[in-house]
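Got a structure for you, written out below as structure tokens; questions coming shortly.
Heads up, one of the protein chains got dropped from this complex, but the rest are sitting where they should.
Moving on, here comes chain A:
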Amino acid sequence: MIRKELVFVDEEVDSQSEAIEKLVHQAVQLQVIEDEESFLKAIYHREEEFSTAVGFGVAIPHGMSDTVREAFVGFMKPKHTILWGNEQKEVDLLFMIGVPESRKNVIHLKLISQISKNLMKQEFREKLLACKNNDEAFQYLEKINEDIAKELN
């Protein structure tokens, strides 16, 4: 569910839309999303309902759509703080979540809910902020993912 190719550390993006589009575009390249436009629509629809910048420098743009082939979590730590939503909240960590709408996989949803919970923990955020490259961040996220999976079993 977490792929190395969807982990970006110190990415040069200047805005919310640039960050979102970078992640979505990559997900399309990896074929976890079928149609770029419809997933972007799902993501922006959710942002319009209410900004997903939840505080503590974290934003979690997410979309539920059948253009998602396989549930995924993408991660980005922008090189510079970006501003998010109407409130222009500062964001340093970005988690993008995509879930298929009709083919729900409970295990995937549980993993995502646990990752979301981890985001509320300062230690988890600090570890991610300290990651120097994509590899380091990927390995940390992968480990968390495995720990959660073990707990669920």
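In this text, a contact is a pair of C-beta atoms (placed from the backbone, for glycine too) under 8 Å apart; a residue touches a chain by one contact, two chains touch by 3 or more; residues count from 1.
One rule holds in what follows: contacts and distances are computed from a predicted model.
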Answering from "Peptidase M10 metallopeptidase domain-containing protein", "PTS fructose transporter subunit IIB", "Permease" or "ATP synthase subunit a": the UniProt protein name of the missing subunit is "PTS fructose transporter subunit IIB"
Sole contact to the chain not displayed, among A:K41, A:K110 or A:K127: A:K110
Take the complete complex as the reference. Which residues in chain A touch the chain that isn't displayed? 46, 49-50, 52, 54-55, 60, 62-64, 95, 97, 99, 104, 106, 109-110, 112-114, 116-117, 119-121
